[in-house]
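Below, a portion of the complex is reproduced, with chain positions unchanged.
Which chain is which? They are A and B, in the order written, and residues in each are numbered from 1.
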Amino acid sequence: MVIIMKHHASSDEIQSVMQYVESLGFKAHPVYGDERTIIGVIGDERPVEPETFDLLPGVERTMRVLHPFKLASRDFHPEDSIVKINGVSVGGNQVVVIAGPCSVESREQLMETAAAVKEAGAHILRGGAFKPRTSPYAFQGLGLKGLELLREAREQYHLPILTEVMSPQEVTLVAQYSDILQIGARNMQNFALLHAVGETQKPVLIKRGLMSTIEELLMAAEYVLSHGNLRVMLCERGIRTFETATRNTFDINAIPVLKAMTHLPIIADPSHGTGKWEYVTPIARAAVAAGADGLIIEVHPEPTKALSDGAQSLKPEKFSSLVTEVRRVAEAVGRTM
Amino acid sequence: MVIIMKHHASSDEIQSVMQYVESLGFKAHPVYGDERTIIGVIGDERPVEPETFDLLPGVERTMRVLHPFKLASRDFHPEDSIVKINGVSVGGNQVVVIAGPCSVESREQLMETAAAVKEAGAHILRGGAFKPRTSPYAFQGLGLKGLELLREAREQYHLPILTEVMSPQEVTLVAQYSDILQIGARNMQNFALLHAVGETQKPVLIKRGLMSTIEELLMAAEYVLSHGNLRVMLCERGIRTFETATRNTFDINAIPVLKAMTHLPIIADPSHGTGKWEYVTPIARAAVAAGADGLIIEVHPEPTKALSDGAQSLKPEKFSSLVTEVRRVAEAVGRTM
């Protein structure tokens, strides 16, 4: 940390801050400037709250020096992590495509979608059984029945499955059916849930909260990693801003920033990132051009009849065009798909 | 809902949208304008996603007419709701003060704080036993031990208790110790948790998510109300914006807006709303001047030693001044405290 003293801080105040800092086991190095004195604090600052030092007399503010995460950081793990899921490798040279309906609605709907996305080139099947919905009056998912249909689709189409888990007590159940556990955007800081999936050995896809910084996303990953589960993937799915022309603002910058900060694979979700089917393909192309390791795309055979997220779901034939278009971009940036 | 057709929409497209709308059980009333045709859709739109209609050929966009919440709305419950908690009434003429430490850290710390806030005029004691922390390396709360200390403080100081519950399987346990269940800001859209507290009859305080709209806060309340628990209070605690001079931006507008939209009591949290102890008192005064029904304030006997939120905690003597200052403002707006 660096503690910045106030303009008029007295030398007693400076001494007293330094003594306090050293009483906590840190070393304190003052640097006396013309307008301000700053105090460099040496030691592992991660367990403390820097803002607390602002309370000491004469302190103006305190700034972190170290990132608050460690296991997720490239500093301590310079090589890219590759997460292997039943023969699919996420984080390597190949751009991976995860596709399927927002919600599992019926056997027909799921099987038709699974067949279509497999045919178009998807590597993993997504589908929601437990659905987080803003309204208590909206469709809440098929639950266990949905999980069983997903297992059936996996057997039939040889596609690994990704589905969301919404609460700690359902982790064991969902882990029996799914190859990847998804932590939804609204649960990114549900720490009890992060703790629970951290104790499994299942691959986890953490979606960035719509209100969460990149650093907070990495801290959510740190929760899972620090509980022993190293198979973590991150997903940029759009953030909330003042702009209302799209459902969310897809933070394209987050892709190269995350690639620089962490070794974990980065997946892009242009369906939620835009909220409108007609923008999904251009943003999918952009995400891969920016360096994403994979895509997650909502596909529905009849979007107007979808029980959730119809407006941002692609029909199978549009999804097939998306794959063709994105593959060209992937090749232009030196990757396969 | 109102469906707005594209500028060049054909009469076939208009007909076909109307037929589709009616096939879902709604009535459709077209209004033919010079540049656009709009279609008024009559019926309960709450269970549908308006965006789905945007997929129909010729549709430009669809707008909601009804609020998506009902039980939380003043339209259907014009009178203010008053939540009674062991003799304390929240939502009436008296401004209620909830105070205590961010985290329960030890018996001494809790009892000293409880004595001080009681003495200063607080009505309810707050304290965290299960703590949601951004970092897995930070203090996570005393858990059950913390709950037991809270119960002890309640007996000794005759103050009802408010503490946070973080996951559905802990609701029964926490409800045995606490008079009010707090849903934290990061769990505002943890729907499994909202569902679980909705099935108790304990008063619930829902904190607004740091990037949740007022409408989403009301939808979170609707989850609890629709599962049968009508004792719901809402809390404005600051939102995340581009401004970094304060930890959060306290949304003072939300207070009169919520008072207009809902009958539920509104509590203000200037501690999280600012993140800095020196701004807590002016914002507490402002919140009451704007119409808040209560305050929740973090108090700690030695903020520099607090294990969480020290920077925004008041010392007991400052809290006592806050109560005195806010009481004058409460009286100036015709309330007691």
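One rule holds for everything that comes next: a contact is a pair of C-beta atoms (placed from the backbone, for glycine too) under 8 Å apart; a residue touches a chain by one contact, two chains touch by 3 or more.
If you're wondering where the values come from, they're calculated on a predicted model, not measured in any experiment.
J.: Of the identical chains, 2 are shown; go ahead and state how many the full complex includes.
T.: Full complex, one repeated sequence, 4 copies overall.
In this section, only the chains that are shown with their structure count from here on.
J.: I'd like to verify one number: the distance from the centre of chain A to the centre of chain B, where each centre is the average of its C-alpha atoms, in whole angstrom.
T.: Computed from C-alpha means, the inter-chain centre distance equals 26 Å.
J.: Going by the contact rule at the top, pick out the chain B residues touching chain A in the complex.
T.: Listed in rising order, the residues are 20, 46-47, 49, 51-56, 68, 132-138, 166-170, 186-187, 189-193, 209-212, 216, 219, 222-223, 226-227, 240, 247, 275-277, 303-304, 306, 308-312.
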